[in-house]
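Missing here is one protein chain; the remaining ones are kept as they sit in the complex.
As written, the chains take the letters A and B, and residue 1 is the first residue of each chain.
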Amino acid sequence: MSRLEARELVIDVPGRRDGRSLDLSLEPGQVWGVLGPNGAGKTTLLHTLAGLRAPRRGTLRLDGESLSALSRRRVARALGLVFQERQDGFPATVRETALIGRHPWLSPWQMEGGEDLKLAEAALERLDVAHLAERLVSTLSGGERQRLAIATVLTQAPAIWLADEPTNHLDLHHQTAVMALLAEQARAGSAVMLCLHDLNLAARWCDQVLLLYPDGEACWGPRDAMLVPGALERLYGQRLATAEIDGAPVFVPVR
Amino acid sequence: MHAARHSLAAVGHRGLAFPLGLLALAALAALALSVAVGSVTVTPAELWEVALGGGDALSRTLVLELRVPRALSAFATGGLLALAGALMQVLLRNPLADPYVLGLSGGAAVGALAAMLAGLGGLVISGSAFAGALASTLLVFGLAHGTGSWTPARLLLTGVVVAAGWGAVVTLMLAVSPAERLPGMLYWLMGDLSYARTPGYALALLLGVCLLAFPLGRSLNVLARGALQAAALGVAVRPLEWAIYVAASLLTAMAVTTAGSIGFVGLVVPHMLRLVLGNDQRLILPACALAGGTLLMLADALARTLIAPEQLPVGVITALLGVPTFLYLLYRSR
Partner (left out) sequence: MRAGLGLWAGLLLLAVGLPARAEVCATDDAGREVCLPAPAARIAALSPGATELVYAAGAGDKVVAVVDYSDYPPAAQEVPSLGSHTRIDMERLVALRPALVIGWVTGNPPEQLETIEALGVPVFYVEPRSFAGVASAIERLGTLAGTADAANREARRFRDGMAEIRERYADRAPVRVFYQVWDEPLMTINDAHLIGRVLTACGGVNVFGDLERLVPRIGDASVLDADPEAILAGGMGEENRDWLSHWEQYPSLTAVTRDNLFFVPPSLIQRPTPRLLEGSRLFCEKLEDARARR
């Protein structure tokens, strides 16, 4: 179990004033949803929290230690990131791709062993892509690639999940399956943070919500306090209709 | 073919042993062949005598003083180039990169031709080529770095433009050089092993980088998938990229110093191996060293004997052998 704390954190979005600095903590068991319109800085926030970009100011602490002082290897054992964009310059199979999730856990001289392979196979199975194990990644559909990316992080087995729009390209069934997987990770003691465009997925699966405004303003807190029509309509500049179905609020844009 | 691709990860170190053992055998066979053939016939019986430490003076000179140093130089040069090419491809995340893509051979050529133009020989040409290669490396890196951080695309573009600049300087030097020096210059530019006699340093560097590359291999695998992905998986990206850049530059500079700028080995060998063995750097990098060395030894044996006593520049042979082989593999792999 790990926790990630942000203190007076201002992410570095070029050409934007500082706005509101973030003071929040990703605790074991929490599922955070990050909502905001295009360009609000959701991806930048995730990369900053993962230590891949320097913040403009403020500090990040992973289990009480300064994130920037930790080795990448130490960070990668605690924290996994599902990227929104992926590049594949060289051919690689689905199985090889899932296996690289084991990278932070192996010493330089170690080869991936049977145990690592088992973990990767299990992750592929869990994400419903095991039947593609021999295929080259470049031949997969967008949704299959998305599930493979999540399977890779599942193989990595981090205590903190940062996922950038993990339901992109997924059909309804697989969207639900992925959200269920992440919720299960949280129940088992992980801290999860997701960038989402789908308000209804956030309403259904997240317990904490962070709203990011394009001007750098932000607010965060428990889901029910955040997902109120007024705040959301201001966030997206879009009028919404609200209903309650199956015990959760549902938001639908008004024509 | 794909069934064999992931075997490495599944079976661990044993997965390395078979393909590398096979390539090592091929290298030994090529070494034996290049020592056995030449424009002067040495019979197998005489070869055996020499191998046992005997033999007549002529056979000993032919085999030990001329053929063995040259074959080992060819092996080292081919291995250095293929290894450097594979590293550059990972560094730039671009399968089209080769050891010369960042202007290294151009810098080396300008250094070597300047020494030849000044009428200097042997060691000075080598030293000058080495200095030119490293100067080009620093120039490209400095320019690509600019005021901010460098990206592979920026590095590549800088390298290509600097290489074009060197090309112009080389043409200028050829145009103003005295006629009697032109043949030597052209041979150097085409790549030529006829004066390589001391393969020791090149072999040592090749072995050193291979050993170093193994523990870094998995990090390189991850880096090949992009800098951000690699950082998220625990790779210290910037130091690793520096290490690759310095290593590939040293390898190329050493190769160019040994035998001039020999084309195609650095681009084609890593690709041929990837098509057959997959893209695990722990396997590909040592395989490149072995296969690149083997290819160049065979090419040089042909260059020495094909139309003897005339000696062909080995660069011509590597292109003639490498291009059709590569095209065939590419055609078959679709």
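FYI, a residue touches a chain if its C-beta (ideal position, glycine included) is under 8 Å from a C-beta of that chain, and two chains touch if they have at least 3 such contacts.
Every value quoted in this text rests on a predicted model; they were computed, and no experiment measured them.
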item	value
Contact list for the unshown chain, restricted to visible chains	B
Candidate in contact with the missing chain, chosen from B:Leu62, B:Ala163 or B:Ile317	B:Leu62
Contact footprint on chain B, counting only the chain that is left out	38-40, 58, 61-62, 65-67, 119, 121-122, 125, 175, 178-181, 183-184, 187, 192, 194-195, 197, 304, 308-311
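In this section, only the chains that are shown with their structure count from here on.
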item	value
Partner chain B, residues of chain A touching it in the complex	47, 50, 52, 71-77, 80-81, 83, 86-93, 95-97, 99-101, 103-104, 106, 108-109, 111-114, 116-117, 134, 136, 156
Contacting residues of chain B [partner chain A, same complex]	2-3, 5-6, 8-10, 12-13, 15, 89, 93-95, 214-216, 218-219, 221-222, 224-226, 228-229, 231-237, 274, 278-280, 282
